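Only one protein chain is missing from this complex, and each of the others stays in its spot.
Moving on to chain A:
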């Protein structure tokens, strides 16, 4: 016998969850109070949450944030384009404000499936902190910041810093802001997914290129508009490879894609 009779043959399922306290805050401050009181887990669209349950997540309480109106919608002001963390992928793509960043809605519309896009949120995509999810890649390219809030503190941090962020003091992602200075535009290449994806933002005379794989946190490089694609890609760190793809391949294929994407953005401009 390979397994003892008591060993589980399948992963945990939602049926293994114990009944737990449930909160349904309608404001950010209610959500923070509920988190503080219960030590619970934030629940938004739930599309990643249940993958977590199968991997062992067992929340003490649920903070179901879907009714927090101030975490929804898109607006534009002098600081940039603001997007609520509770926007679903569908809602984001349909928002006219996204036209302020040519290429963003098109790239975003490629994510996931019809059924998932209707339910999955921007906040959940980022806060699941899974390398294979793509909004971190797009938003890092666009130099976006995440507004993290806690009972006593509010911090605006670059999206790429979310990977390492300590969520003790600021557990809730309220919104994302993309600065609109120098007219950013985005090109995104995911045809090689899951091997790698590449996002490129052009902002005035500057480029930001992001490379990501299924297993690695996104890497980015800033360069002037006339930079050489091969040289940009050769900046990939020595340890940027995973079991599915070598660094040499990423540099080679990444350079080819990057040249194409620079041309694409030239056309858009």
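Simple rule for what comes next: a contact is a pair of C-beta atoms (placed from the backbone, for glycine too) under 8 Å apart; a residue touches a chain by one contact, two chains touch by 3 or more; residues count from 1.
The rule is simple: contacts and distances are computed from a predicted model.
J.: Assuming one chain is omitted from the figure, identify its UniProt name from "(2Fe-2S)-binding protein", "Peptide ABC transporter permease", "Rieske 2Fe-2S domain-containing protein" or "FAD-linked oxidase C-terminal domain-containing protein".
T.: "(2Fe-2S)-binding protein"
J.: For the chain left off this view, which of A:31, A:81 or A:245 is in contact with it?
T.: Residue touching the chain left out of view: A:31.
J.: Just checking the interface: what residues of chain A touch the absent partner chain?
T.: On the side of chain A, residues 13-15, 17-26, 30-31, 33-34, 43, 46-51, 53-54, 62, 64, 66, 113-116, 118-119 touch the unshown chain.
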